[in-house]
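We show some of the complex, not the whole, and keep each chain where it was.
Here the chain labels run A, B and C in written order, and each chain numbers its own residues starting at 1.
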């Protein structure tokens, strides 16, 4: 999974019917190239500035109640910035 | 999902039978390396210059009426350029 | 999907039985880093130098008559070099 920071929201009025009801958030990767911002669907209520855990590709479907064309899905809010020092 | 800008269309006369009927659009990533242009299928009528939301890999299938060899699919038109400032 | 140019063929005598019968072509990406040449299976008769449309990962299976361990599959021949101007 990817750790990212929520940077904003995306509004799409004309969209696939099975995307209706999902909040679409802009997520900036916490590690690696921060320029590779992507859009993740959310249903646990992540807010701007929060650190989130995102799962990708077909594995997103295992967190959904029914299938949807979503390749990045917020599956958790990270409690505290990760520590990788040792 | 990826946000991208529609830059053109692709015509392929000789193609898999289950690609027939899909519009094939060139999409330039809005974030990250703009040189990584790819082809996405569309059925919601995105036009050149419009900002679109693209889902990838097997998750595309959840937006299709029947299975097709499509690994990038336009699932929404983005209303306004994303704001990531804060 | 990826647009690429067919650059050559690959011969593999010792291979998985469900790869038998597929032509294996070397494909150079048309956009992005041209060094990332990959192998795509083909059954529509693409020739060296031709511009092709390639689908990837599990979506390849939707173009196959039966399942095969193929993660890149040529699903179309592109009629003319893409125009992305404007």
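As a working rule, contacts are C-beta pairs under 8 Å (C-beta built on N, C-alpha and C of every residue); 3 or more make two chains touch, one makes a residue touch a chain.
These numbers were taken from a predicted model, which means no experiment stands behind them.
Because every chain is the same sequence, the assembly can be counted simply: 3 are drawn, and the full complex in the file has 5 copies.
To be clear about the criterion, only the chains that are shown with their structure count from here on.
Contacts between chains trace an open chain of neighbours here, each touching only the next in line. Between subunit A and subunit C, the centres computed from C-alpha atoms are 31 Å apart. Centre-to-centre separation of subunit B and subunit C, using mean CA positions: 19 Å. Residue numbers of subunit C whose C-beta contacts span two or more other chains: 58.
Across the complex, subunit A is touched by residues 1-3, 31-32, 44, 53, 55-63, 73, 75-80, 82-84, 86 of subunit B. Within the complex, the subunit B residues that touch subunit C are 7-8, 10-16, 18-19, 24, 26, 28, 33, 35-41, 48-49, 57-58, 60-61, 67-72.
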